[in-house]
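In this view, the complex is presented without one of its protein chains, the others remaining in place.
In order of appearance the chains are A and B, and numbering begins at 1 in each one.
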Amino acid sequence: MNYITSSLKIVGTRPVRPDGVDKVTGRAVFAADTRASGMLWGKVLRSPHAHARIVSIDTSKAEALKGVYAVVTAADFPEIPSEEAFVGEGPMNFRDLALNCMARTKVLYEGHALGAVAASTQAIADEALALIDVKYEILPHVIDVEEAMAADAPILHDDMFTTGVDPKPTKPSNIAKVVTFRKGDVEAGFKEADVIIEGRYTTQPVHQAYIEPHACLATYASDGQVQIHSSSQGHFMVRAYTAKLLGLNMSDIRVNPAEIGGGFGGKTLVYLEPLAVALSKKSGRTVKMQMTREDVFRASGPTSGAAVEVKLGAKKDGTIVAAKQVLKYQAGAFAGSPIGPGCMCGFAMYDLPNVDVVGYDVVSNRPKVAAYRAPGAPITSFAVESAMDDLALKLGIDALTLREKNAAKNGTKTHYGPTHQNIGFTAVLAAVKSHPHWKSPLKPGQGRGLATGFWFNIGGESTALVHVNEDGSVTAATGSPDIGGSRASIGMMVAEVLGVPASAVRTIVADTASIGFTHLTGGSRVTFATGMAATQAAEKVVEDLKRRAAQIWDIPVEAVEWNDGMAYPAGSNAGEFEPLGLAELALKAARTGGPIQAEVSVNAQGAGPGFGAHICDVTVDKETGHVTIERYTAIQDVGKAIHPSYVEGQIQGGAAQGIGWALNEEYIYNDKGQMENAGFLDYRVPVASDVPMIEAVLVEVPNPRHPFGARGVGEVPIVPPMAAIANAIRGATGLRMPDLPMSPPKVRAAFDAAG
Amino acid sequence: MAKQYVSATINGESSEFLCETQQTLLDVLRDVIGLTGSKEGCASGDCGACSVIMDGRLVCSCLVLGVEAEGSEITTIEGIAEGEKLHPVQQKFLEHAALQCGFCTPGLIVATKALLDENPNPTETEARYWLAGNLCRCTGYDKIIRAVMDAAAEMRGETVA
Partner (left out) sequence: MPRVVLSSGSAGQQFTNGQTEFEVEATSFRRLILELERRFPGLGKQVEESMAVAIDGEIFQDAYAAELRPGSEIYLIPKIGGG
């Protein structure tokens, strides 16, 4: 059923989220908040070197230390054969995932795990780590993406031969693959152009920087049953990958989803869980592990640094006739950067006749990249949207008009193939045009920047269970970890269908044994796919409740209506009966067929893509190079905002991450390939005083494939900020900043170079 | 080295505990006493997730040694509400949706209480600079600051339109 044109009572309002009180009182249980009796502390031995062969590991002294109950190395893990897969929202090989969790013959980045211990206290565990004797043969390392592509670069994998090139190479390379997307004839297109713009842009690696470090508790019982309590974006994923990496049956593992303190893609795969389970098996005790902040920076999954070239050709009237892009993305130590989406997203919001995009997936000696909110898209849009701004300037056309002229609409064929349907980009641009921010005059010294962004959003597999308790209250259970307030939206959709107040529905996240399979929380999919499953489950419950009312009244089921949480006889012919609410029907559950519940699993199709446009005003301090964000407006097509506050929250949070990526965040490496700023002091994320209020404007072009019209919203907002800010800086100073981050030293250097 | 005996007042109650000399107050709260509301985000005093109020002063409990708590009065997130009754700051955080994952929320609420104890009428800028020591990665701070300003107004007895 479709509620898009219905008048809604709950969806679209702003009730307090059901899990809120626990969060504001400190009662909510995150993975590191749990303990078990007899629990041991697990810690990881990590490589200090960026690239080295492991000549030998001697764990005997560590094992002999009083208080140490288990030491593991790669010898305790099965060797996983090569198997390409889609792991943690990105392409990865299971063999690589296993090696990333525990190195075997080589360490490939500073922080790479090569051993782990379990001891009765953290202090003893730390002592034990220091007693593990590792002999390394240090190898030359490479970090920068273009340096890693050079012919004489140190090679990370002897068995990596670039795919996607013809003829097949015979020499190993750090280029894992080359991908190309072509439409039309770009060289002919450039010949037609009146104006051509070219630019080269670089970005530095950044981290998702969730405030909660990875943590888990694991128990391997003597009967082979495994319990894991972990903060992750997907407990089914934790179960599957842990089983795979340890050679266990999934059915022997039960994963309980703890509250998660931020993920943004960085917690869509495993790092600690297989180690904790292995330590638990060896020691016979529950093992608790948590990463330090340094470990999180050095050894989880920060995203790619990149080099991107863009060339645009346009007619005098602003019609773009040719667009070319070359993208080089770091994958980290193993293949699998988001180069595919990077190639697809940069031009996805435009209707272009001739396009040529080439992308390189390149390994180098830094942590394997994991997904980070719209993986691949922020980098490509930084480049394209900066170039668009320069093009507008050269053409003498307003930045918004240039977007409008070339905007993708319903029926536009993208350069990567699929045709856009039911998209809201035009509405977003119209919202920019009519917004007071766009029309407001700039103060002297200020500059304004505009940039747009796109993300596909995914659907996929979700299960939801709705049951009516004996007192008529409702529980909705899903398999989706809640990272942004989804328990609120899911409960609201269920309440809407049932016709009860939002407070009558309690939404929980059920563990892997208690609910059907659900794909992880990511890809902006939960409100769409899990919401769809929950809505359908609630509809089934309504049908069941009508049937029970019919039984109670002894009338045909067709004569029963459901409105506002009650069963009514449909018209006076049906009989004069008092309406029955959930409480009354629940009272008679046993007599009318038994417990009242429905469980629905879906593989949700039709997730609608999202488009955004951000407007940013800045001032730039000539003396210090400091950029102040004076005003920020983020406009996005959200389909239908189920709970507007949490939709705004996604937009504001994504924008803030983009602001950090633009102005300050970066990995700083020394000449040994070690990260020098592995902490929140020097890895500078935005703080409260860095940003103004961020106005989130919700444009609603419903997605007809979702019962309430919802689109994914979480990822689009991180895509426009970097170019919006770069374009604003250009507006304020005349300086084009093509290299991220646009931190004070870089801005000062740009001023100096300009003279 | 033997553990040290420490006695302090935590959330208005006498508390006695044993801790190792190198254990931080955060370690003690979480692992010895069992008050896990204060969180470890960085263990280096840069994120504020471990914020507590110690003898009237806002501190990062990861930068205080457990033994330093001897004789002091400490308020953690668990002591902000009065029994069942939420503090206005907590209530406003809920109403304004000023939290998403909730991990930074305990530290932010404690820091906000400390702010309003000292300055019941902060400007937006004063609030932002006071709370600059509490990192949030989910919200972009917008709704947090709105919640703080609204809580401050309510505590001053003003009704906000």
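Criterion: a contact is a pair of C-beta atoms (placed from the backbone, for glycine too) under 8 Å apart; a residue touches a chain by one contact, two chains touch by 3 or more.
A quick note: this is a predicted structure, and the numbers were derived from the prediction, not measured.
Judged over the whole assembly, touch between the missing chain and the shown ones holds for A.
From the set A:Leu8, A:Met250, A:Ala427 or A:Ile458, the residue in touch with the chain omitted from the display is A:Ile458, counting the whole complex. Touch with the chain that is not drawn comes from one residue among A:Lys177, A:Arg254 or A:Arg448, which is A:Lys177.
Listed residues A:Gly26, A:Gly42 or A:Gly90: the one in touch with the omitted chain is A:Gly90. From the options A:Tyr3, A:Trp41, A:Tyr241 or A:Tyr372, the residue with contact to the unseen chain in the full assembly is A:Tyr372.
Remark: the residues of subunit A touching the chain excluded from display are 84-86, 88-91, 163-164, 166, 177, 179-182, 208, 264-266, 268, 340-341, 343-344, 359, 370-375, 416-421, 455-461, 522-525, 603-607, 712, 715.
Assume only the chains that are shown with their structure count from here on.
Residues of subunit B that touch subunit A in their complex: 20, 22, 30-31, 35-44, 46-47, 49, 76-78, 80-81, 86, 90, 93-97, 99-106, 109, 125, 127-129, 131-146.
Residues 14, 16-17, 19-30, 32-33, 35, 123, 208-213, 259-264, 290, 292-293, 483-485, 643, 645-646, 648-650, 652-657, 679-681, 685-691, 693-694, 696 of subunit A touch subunit B in their complex.
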